[in-house]
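Apart from one protein chain that is not included, each protein chain of the complex appears where it belongs.
For clarity, chains are labelled A and B in written order, and residue numbers in each chain start from 1.
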């Protein structure tokens, strides 16, 4: 994957995750700076943790000013124009799914480039995808989406694993669309149809 | 800024943040060791995250015994003498403002010395200032102060930005007093007068 493409996908993921963080902040009636901080945590949290774990410090989020400006501007736009989003919970979930798909691909690719094995790179892609949203939810006092009994981690891990294999074998960039697409479509279908993964046996789930 | 001055300001910030963590622990009726752990997290959390992000590992908190002893002793003093503090919530907020002012300055200076750009160094000063308190509140099950609709992040960012510019241009140490002072006075005025930043448009805040 070319560096330019990786940067664009990374910034796109940061923007949509930042938008989900900003929307959560708006719903909590935070002020403009609280909204911005929550957006920055959500957009940059997963990637910063990944960079720290692969030893890439200072992380990209601090070395490249675009990584700070993109989520900051996104949060201001959401803050100003949020009524246009209408009923927001649904929009948050769709944006979150797009961010998840973008981050599980870029996170896995960066981890593979850092020399990790396939399983570890896929795990780190998963962590990049779910990390920012988990920080957003913990900071805002919500149950992290990953622990709400929906299919969330599985699509992300599938996308990250495909992206790792694609990168490891040097396949054409277009194959990354497959990796992200599998994650995105699987997650959106799970949302729409209420799919969930198997629940613990022997408990009364009624 | 001389290394000695930086160390003294850093330890002072650690002590006051540790005191806020210890007071939260006392109010939650934790035992003496729970109070101490919460004080250590609050006092050292922001600086440790900053050190990790700029690649300064092991962080100062683990390399210099004073960074462990100062918050530990502070927490024991608060534990033993807390009734003298009287109505504690107000004291916590004032100490917290002092710690915020100290940390946004020392954090920004350390980040600038590590070679970060001005915007990133200021952002890391902000993170140093708010990180420990955010960990304290999340660990103790409270809404982080930064997300309570008060002016908190803005004064910290302003102080960090001034400190970054002062350090970048090699101004005299006394200018750091201005940086910390802007943060402290702005935050204290916001507390006293109930200032808040703009809220999302179009919501009924009544």
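The working rule: a contact is a pair of C-beta atoms (placed from the backbone, for glycine too) under 8 Å apart; a residue touches a chain by one contact, two chains touch by 3 or more.
Computed from a predicted model, the values in this text were never measured in an experiment.
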item: Contact partner of the left-out chain, one of A:24, A:123 or A:184; value: A:123
item: Residue touching the undisplayed chain, where the options are A:69, A:143 or A:189; value: A:143
item: Full-complex contact with the absent chain, from B:17, B:79, B:103 or B:176; value: B:79
item: Missing-chain contacts mapped onto chain B; value: 25-26, 28-38, 48, 52, 57-59, 62-63, 65, 68, 79-80, 82-83, 138-141
item: Absent chain, residues of chain A that touch it; value: 52-55, 111, 114, 116-117, 119-120, 123-124, 130, 134, 138, 143-144, 146-149, 151-154, 157, 196-203, 205
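By our rule, only the chains that are shown with their structure count from here on.
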item: Whole-Å gap separating chain A and chain B, where each centre is the average of the chain's CA atoms; value: 29
